[in-house]
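Shown below is the structure under consideration.
Every protein chain of the complex appears in place save one, which is left out.
By letter and in written order, the chains are A and B; residue numbering begins at 1 in each of them.
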Amino acid sequence: MTNHLETSEMVLNMGPQHPSTHGVLRLILKLDGERVKSIECVIGYLHRGVEKIGENRTYAQFAPYVDRMDYVAAVSNGLGYCLAVEKLIGIEAPPRAQFVRVIFAELNRIASHLLWLGTSALDLGAMTALFYTMREREDVLKIFENYCGARLTTHAFRIGGLQYELHDTFEAELLAFCASFPARLDEYERLLTQNPIWVDRLKGIGILTAADCKAYAVSGPVLRAAGLPWDLRKAQPYSSYDQFDFDIPTGQNADSYDRYLVRIEEMRQSLRIIRQALDRIPSGPILAKVPKVLKPAPGEIYSSIEAPKGELGYYIVSDGSLQPWRLRVRPPSFLNLAALEKMAVGALVADVVAIIGTLDFVLGEVDR
Amino acid sequence: MATEAWQDPLSAALAATFPSSVLTRESFRGQPFALITPTAWCDVLSWLLLNHAFDYLADLTAVDFPQSPDRFELIAILYSFSANRYLRLKTRFPESFSPASLTPLFPAANWLEREVYDMFGISFAGHPNLKRILLPEDWQGFPLRKEKSILAMDQSWVQNHLGIKSGQ
Partner (left out) sequence: MVETLRKIFLADLLTGLWVTFKTQRTSNIVTEQYPLERPRVGERFRGAPRLNNNPENGETLCIGCDLCAKACPENLIVVGTERNKETRRLDLTYFTYDLSRCMFCGLCEDACPVDALELTQDFEMASYTRDGLIWDRQMLEEGPRPTPYTR
């Protein structure tokens, strides 16, 4: 006769102040022993009403606010917003501005992925990686600071092009970064890729198949790790991305480990794009002819870009006045986080930390 | 809005399949969109999903037009991986109407519809868990409706806390 210990369901509250939830995410986990039976996300702690603010600001005035959604990828947010408004008023940034935008957006992708790599490695107990990635991220942020005066909330681009011409030391700084970064990437890979603890914690954890990704509208590296080579930079090129030669890394197993590999490879590809853009950067004006008072004709557009986290879209409805009638942000983190339930149910509590880590969301963007 | 007619095989097929439900088919800056009746909302989206592989619900949102009798406009932005194209579907309905939930077709609609409910107060019929998502559960009102003004809120806050005139 076997004696069964009596077990009962346990409700565990994780967050909102939990180091591995990357911000203020609260999870209500129902546990059967160590297994997750159900998971509920409580979000909104960082809700600032960005969409409502957008309806009450002029088009140019709203640009600094978008930096504060995904604050680790402010340049990408600004690029998406500027492209959306440019599409609404039917203008295009000059070629030089487009190339500079590409360089900064890719640098930002590297910075965002570096922060992700460091923090999610820290969640799983690999502390060294954080110091290394922060060191390289610092180089990128220094370039941002010298270019536009701010490190995080950059406000680097303006509607119609750029506000600032490249600073004198820009090329030297960027070349130095391009020269040192590949060796640093190899260093991260030496630390992690074959590391048995890292592999055991990630392989086969948090599988989200391509079909599930489509159903949950998951985009970005998570979708590509599921084997679907879909990247808006290739599928619907914007800002002259069609002039650069780069590959879309994909995974096969759709698990957390593949997401890690995809992001590492994306950083290499970003570096490739930066090198090409720097070589071929055209001269010319940096700002298109934009009316001083921006008053788009009535209309509505949806414009999306490939942000570091996934598809970042802006849906703008104009009623012909100075301010948008409706400004909707399609945040990649929000929809990626919605798929957490699909991935985490049935997993162990410790694996939830790994899944959250490799999903790579920013709560500032989830809550807006 | 200076729109053009949306003309391509998909537009023709949409009109032929739903002759009474599809009200307008237009395109603005090369982006096609169709206005459909609210009762056909689920049917048209399910037809697009099953027959034309629009299998990615990129976004679902709403716009408030308080002057119009059909106050709310609900917008679904669909994407097809195989055709590599976006398509917008819109429907207009008054405040009292409850559109059918898209959650059986697209699991992604779950959180998106909750956000629309949170911000506009549109309740979706058949949604499994329709409650506030970004705002606290005891919040009064729906902030993205046009009658909520944040400018007045800003002004009174600055008056009360800083004791200075705000430029607004």
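Criterion: a contact is a pair of C-beta atoms (placed from the backbone, for glycine too) under 8 Å apart; a residue touches a chain by one contact, two chains touch by 3 or more.
Predicted, not measured: the structure shown is a model, and the values here were computed from it.
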Residue touching the undisplayed chain, where the options are A:147, A:216 or A:315
A:147
Which of A:13, A:163 or A:321 contacts the chain that the document leaves out:
A:163
From A:57, A:234 or A:275, the answer for touching the chain not displayed is A:57
Residue in contact with the excluded chain [from A:65, A:116, A:181 or A:361]:
A:65
Even though one chain is not shown, subunit B touches it at residues 154, 158, 161-168
Residues of subunit A in contact with the chain that isn't shown?
57, 60-65, 68, 135, 138, 142, 145-150, 153, 155, 163-164, 167
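Quick note on the criterion: only the chains that are shown with their structure count from here on.
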Hey, how far is the Cα centre of subunit A from the one of subunit B, in Å?
24
Under the definition above, what is the set of subunit A residues touching subunit B in their complex?
43-44, 47, 49, 51-53, 55-56, 87-88, 90, 214-217, 228, 230, 235-236, 297-302, 304, 311, 313, 315, 317, 325-326, 328, 330, 334-335, 338, 342, 367-368
The residues of subunit B that touch subunit A in their complex are 1-3, 28-29, 31, 33, 55-59, 61, 63-64, 75, 77, 81, 84, 86, 88, 106-108, 110-112, 115, 119, 132-136, 143-144, 148, 150-151
